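So, chain A:
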Amino acid sequence: MTIDLWYAIVGSIIVALSVFAFLTSRHLMKKLLAFNIMGSGVFLIMVGLPQHQHGVDPVPQALVLTGIVVAVSATALALVILRRYVRAGGNPAP
Partner candidate 1 sequence: MTLLMYLLHQVPLPLLVIFPLVLVAFVHTNTVRRRGWMLIAAPIPMLLALLLWYGYGQPEFVTEVPWLMLGLHWRIDPALAPILLMTTLLWTAAGTYVWQQLRSGGAEEPHIARYLRCWLLTLTGNIGLLVAGDIASFYTLFALMTFAAFGLVIHTQTKNALFAGKVYIVLAVVGEGLLLSGLIWGAAHAAAGELTPTAPLLTHLPGAIAASAQGVWIALLLFLGFGVKAGLAGLHWWLPLAHPVAPTPASAVLSGAMIKAGLVGWLLTLPLGEFAAGGNFASIASLAVILGLVGAFGAAIMGVFAKKAKAVLAYSSVSQMGMITVMLGTGWLYDAAWEAVFAAIVVFSVHHGFNKGVLFFGVGWVGALSGRAATLILVLLLIPALNLIGVPFSSGEYAKDLFKAVIADLPVGLLYPIFSAGALATTALMLRYFYLLRKT
Partner candidate 2 sequence: MTPILLIIPLAFAILTLLLPRNWARATIIPGLVLQVGAAVLLCIQIYHDGPQDYALGDWQAPLGISLIADGFSVTLLALTSLVAALCAVYAQYFLTRYPREQRYFWPLFWFLLAALNGIWLAGDLFNLYVGLELLGLSAVGMVALTAEKTTLKAALDYLYAALFGSLAYLAGVALLYGAYGTLSIVQLSEMAAANPTTQVALGLMTVGLLLKTAIFPLHYWLPPAHGGALAPVSALLSALVVKASFYILALLWLDVGALAVTVNAAQAMGFLGAGAIFWGSWQAFQTRQIKMLVAYSTVAQLGYLMLLFPLAIGVSEAAAHLAWQGTVLHLLAHAFAKAAMFLAVGTLVLALGHGRINDFGGVSQRNPVALFAFGLSAVSLMGLPPSGGFNAKWLLLQSAIASGQWHWFVVMVIGGLLTAAYVFRVFRVSFVQTAKHDIQETHPALQFSALALALMAIGLGFASEIPMSFMNLTDFTPSPGGSP
Partner candidate 3 sequence: MTTLLPVFVLATSLITAVLIFVLPERHIRLRIGLNLTAALLKIVLVAVMVAGIANQVDYEFRYELLPGIDLILRADALSMLFAGLSSVLWLFTTVYAIGYLEGAPNRSRFFGFFSLCVASTMGIALAGNLFTFLIFFELLTLSTYPLVVHRGTEESLKAGRTYLQYTLGGGAVLLVGVALMYGLVDQTGSMTEFAETGTLAAIPSEQHFTLAVIFFVLIAGLGVKAALVPLHGWLPIAMVAPAPVSALLHAVAVVKAGAFGIVRVIYNIYGVEFAWQLGVLLPLAILASITIIWGSLRALQQVEVKKRLAYSTVSQVSYIALGACLFGPVGTIGGIVHLLHQGIMKVTLFFCAGNYAETLGIHKIKDLDGAGARMPLTSIAFTLGAFGMIGVPPLAGFISKWYLGIGALDAGMSWVIGVLILSSMLNAGYFLPIVYRLWFKSRREPWPDEHIPRGRFETHGLLLWPTVATAVFSLAAGLFAAHAWSPLSWSSLIAFREYLP
């Protein structure tokens, strides 16, 4: 059991927790936060799982980097829409 696998296991736990949060939270902001945490978990798995075989693998690093960019932009978009929604009189916690 390497340290990398620990990353993956911790990542899975984070994912599991955040999925629970995502599904049970009503507030849209909370959901967004849960999504971000979930993303972190997945990234942990991504860097953690493949590493145990043959040293450092550049591919997961690159993938995670891309993933983070995507997640950030998605969060930004979600925030914009959420703000608009609230301004338009929408209830953020339906």
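As a selection rule, all candidates are chains of the complex that A comes from, given by their letters.
General observations
The rule is simple: contacts are C-beta pairs under 8 Å (C-beta built on N, C-alpha and C of every residue); 3 or more make two chains touch, one makes a residue touch a chain; residues count from 1.
Just so it is clear, the model here is predicted, and its values are computed rather than measured.
Of 1, 2 or 3, just one candidate touches chain A in this complex, namely 2.
Listing the residues of chain A that touch candidate 2 in their complex gives 8, 15, 22, 28, 31-32, 35, 38-39, 42, 45-46, 49-50, 53, 57-60, 62-63, 66-67, 70, 73-74, 77-78, 81-82, 84-85, 88-90, 94.
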